[in-house]
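Have a look at the structure below, then the notes.
Removed from the display is one protein chain of the complex; every other protein chain stays in position.
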């Protein structure tokens, strides 16, 4: 994924996430895996708040089947990561989210990641159509995402 | 550590920390170890911002020799944890921090933790007096902490 | 908690845990919070394997109400932490576990931690007596633990 032009207006549903001291590894940078925690958190907070997703009783849950991230510059503690979400592909039972991670007041993201959720019936683990309430909440996040 | 009377006015240097989806374990609560990450982050952010601590070049670093936490109620994602810090004991080369963790706008903390830093010379690992700049920054955090 | 005499024979149910690169923070040591993950893992693996605890269907779950750790020496990646468990206090509805963490073939622990589990009815969150199967599995772990 390229960084060019990936400014904040290409993402929505921003969530500010405080970095933590232990996010950094021995090299004094936020470790590569931690960015997936930012991505996961921004998307799930959106699903809870805007789509009423309830982890305890939801009959459909999203399983992550693929994820990826490009890192453009090192990030150090303490910084706040402003995570913006967009929906790159909205399928019948799956969705691809892309998340831009902007440090403090930066114009371009320090990292850009994605993951694909496949919705499954919680009890059986079988794929099922995305719940309507989630689809309705995600639709407005199909923002400009390049070409 | 007891919860009674541990209201926000007994702590200072508050830092809001966004919980993360993966902070929760299989029981759907923030896992016990994650609170130590909140504690660590609140204190270290203070040292960086108010005492000019620079992880890359500091000649003196604080090693954690003891820590502990009391948990008063389960916490679930998404919530913001407002972490307030106080200094319970300020020694020559060591300090005991106590951190109250308040969920969203709660009056009483969901958890109350502490840790003890012993300052050591980075190169040799030998105890040394706390740097003056850190002592000066910590002094005002010696708040009312019970009886 | 003191380190003297806390040799491996004072603990049981050893579990070897591989350290991870991201366990270390910017100082190049395993971060203080990560030891709680070792503690938690050693105890829970025991409950799953020896007491048949099933996180998905168990009617009783253990909530951590207090935890603590003493750190005797820094630990660096890659090392294997051999975690030994003992039961320091076995109550009607609660138990205090203590876990010694030994690096590779060390004789004395690098860290010594504890936590207290209170068993609650999962649905209501109310305290309940510890399940018999768990009590029976824990009884033999009431090892010599000092005085």
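Just a few scattered comments:
Residue numbering begins at 1 within each chain, and the chains themselves are lettered A, B and C in the order written.
Basically, contacts are C-beta pairs under 8 Å (C-beta built on N, C-alpha and C of every residue); 3 or more make two chains touch, one makes a residue touch a chain.
Treat the numbers as computed from the prediction; the structure is a model and nothing was measured.
Considering the intact complex, the chain excluded from display touches A, B, C.
For subunit A, the residues touching the chain absent from view are 26-27, 29, 31-34, 36-37, 40, 55-56, 61, 63-71, 74, 115, 125.
Counting over the whole complex, subunit C has residues 15-22, 24, 28, 37-38, 40-41, 44-45, 48-49, 55-56, 77-78 touching the chain that is not drawn. Residues of subunit B that touch the chain left out of view are 21-22, 24-26, 28, 31, 33-34, 77.
Assume only the chains that are shown with their structure count from here on.
Greatest centre-to-centre distance from subunit B is found for A, with centres as Cα means.
Computed from the mean C-alpha positions, the centre of subunit A lies at a distance of 29 Å from the centre of subunit B. Residue positions 21-22, 24, 28, 77 of subunit A each touch two or more of the other chains.
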